[in-house]
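Take this structure, written in structure tokens, and hold onto it; I'll ask about it next.
Just one protein chain is left out here, and the rest sit where they should.
Let's turn to chain A:
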Amino acid sequence: MESLSNRKKVLEQKPMNFWERMYLPAIIKGMRITIRHFFKKKATVSYPEVERPYSKNYRGMHSLKRDEEGRERCTACGLCALSCPAEAISMISAERKKGEEHLYREEKYAAVYEINMLRCIFCGLCEEACPKEAIYLDGPHVPADYLRKDFIYGKNKLVEERFDVNLLEMANLKQEIN
């Protein structure tokens, strides 16, 4: 039947002539392409020693943020877990006790906060759902590991490093003096 689009290429099979039967020109042609690649710029980088620049809106590992006073912002409202399409997030909330005001921002906080990185699809819906601006997917890649249980990240891996408030204040003071 006739082709409708007329883009079909019909190949003819003919017996090879003498030059083609020698194979040598074909081998030289192939080797030329191969050797040309030795002098080209490498297409890969040796991760993790070298890292490519990430896009600004790259979504990597989650981090639980602290506020300007170094207190945890998360109040365990459960909206991230509710919005999570992969059901990767779970948490247990607790009430803030007297004397813990410098640790937690609100009267309720997440005592346990776990994200299963194998379940997570890095869609960023938790980030969008969070009313307290507590969770952001601003980290690097989630590193590889051997055991499934090691991919369940707890608060020890997720919560942002506490920056030194005093140092920051000192820096601010210095700026003011100058």
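Simple rule for what comes next: a residue touches a chain if its C-beta (ideal position, glycine included) is under 8 Å from a C-beta of that chain, and two chains touch if they have at least 3 such contacts; residues count from 1.
Quick note on the criterion: contacts and distances are computed from a predicted model.
According to UniProt, the chain absent from the figure is "NADH-quinone oxidoreductase subunit G", selected among "succinate dehydrogenase", "Sugar ABC transporter permease", "Glycine reductase complex selenoprotein A" or "NADH-quinone oxidoreductase subunit G". What chain A contributes to its contact with the hidden chain is residues 75-79, 81-82, 93-95, 106-108, 131-132.
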